[in-house]
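The complex appears here minus one protein chain, its other protein chains still in place.
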Amino acid sequence: MEITILVFGQIKEITGIAAWQISGIKSTEELAAKLVMQFPELALMKYAMAVNKILIQTDTELNENDTVALLPPFSGG
Amino acid sequence: MEITILVFGQIKEITGIAAWQISGIKSTEELAAKLVMQFPELALMKYAMAVNKILIQTDTELNENDTVALLPPFSGG
Amino acid sequence: MEKKKHTVFISGAITPIFIADSIAKHSSKTSIGGHNIFLGQVRNDVIDGKMVVAIDYSAYEEMAEQKFNEIREAAFAKYEIICMHIYHSIGIVKTGEISLFVFTSSAHRKEAIEASTYLVNRIKEEVPVWGKEVFEDESYVWKKNT
Partner (left out) sequence: MEKKKHTVFISGAITPIFIADSIAKHSSKTSIGGHNIFLGQVRNDVIDGKMVVAIDYSAYEEMAEQKFNEIREAAFAKYEIICMHIYHSIGIVKTGEISLFVFTSSAHRKEAIEASTYLVNRIKEEVPVWGKEVFEDESYVWKKNT
């Protein structure tokens, strides 16, 4: 099961890349835990997650081909 | 003692002229009474009065060279 | 704070280009973070079966300019605004054209928006301006603000 990860703004500076695929992840909390191991600076970042362009508030199950985005606090306008 | 009378909007259609002088009038109520005798249609009109460009709420004494304006309801904007 | 007096009345409609020029003039005022613009446009209201084609505005101009100034000063005292401009048409403005332009600018958006609403409400209620709603057959009624 493969999902796509997108990162934006300040988080992109931490990860170095904007988008990539990973597999074997079943939920957003599992993903967050995995990412913080890979990029320890993420632990200091405040961010929200969107699954398929919808913001999530709680741990969410991930399915094949889902797109998960890591979104730092918005500052448009 | 001479004062100037200015009229606007719908009231100007009743009086036929926009501005004139009269004398011997000591207060705004006296003026209103005199004008309604001269222009009976004024009795049907809702209007405010301004003395020297300041709206008045109550009967106001008039002095030499005062300007009294008769102002129908505003409809700017 | 820019407080210089300026003439409010403009002969005929206020054009989009005039509005663009006003906006462009503020690009040098780099402490501004938000502008609010209110535009009054002449509606094609139908009154007793006849459609409005224009409003013919007249005013007690000396008193109106004084009142506009008083309202501007009150808004500057009440809100943290950097710039404020008011323009109102005098004479004929056709339906679809603009007759009122209220422009407020502040560091943060809230103040510009609140000041704009305050100005528009006071202008409609307190400034001696009258609109004559003219129909296609050249008959007319005196406009009533609601």
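Residue numbering begins at 1 within each chain, and the chains themselves are lettered A, B and C in the order written.
By our rule, a contact is a pair of C-beta atoms (placed from the backbone, for glycine too) under 8 Å apart; a residue touches a chain by one contact, two chains touch by 3 or more.
Since we're looking at a predicted model, the values are computed, not measured.
Student: For the chain that is not shown, enumerate the shown chains it touches in the whole assembly.
Tutor: Listed by label, the shown chains it touches are A, C.
Student: Can you list where chain C touches the absent chain?
Tutor: So the residues of chain C touching the unseen chain are 16-17, 19-21, 23-24, 26-44, 95-98, 105, 107-109, 112-113, 116-117, 120, 146.
Student: State which residues belonging to chain A touch the missing partner chain.
Tutor: Residues of chain A in touch with the missing chain: 6, 8-10, 50, 53, 69, 71-77.
Throughout what follows, only the chains that are shown with their structure count from here on.
Student: Averaging only over C-alpha atoms, locate the centres of chain B and chain C and give their separation in whole Å.
Tutor: 27
Student: How many Å are there between the centre of chain A and the centre of chain B, using C-alpha atoms for each centre?
Tutor: Each chain reduced to its C-alpha mean, chain A and chain B end up 73 Å apart.
Student: How many Å are there between the centre of chain A and the centre of chain C, using C-alpha atoms for each centre?
Tutor: 48
Student: By the touch rule stated above, which residues of chain B touch at least two different other chains?
Tutor: Within chain B, no residue contacts more than one other chain.
Student: Which residues of chain C are in contact with two or more other chains?
Tutor: Within chain C, no residue touches at least two other chains.
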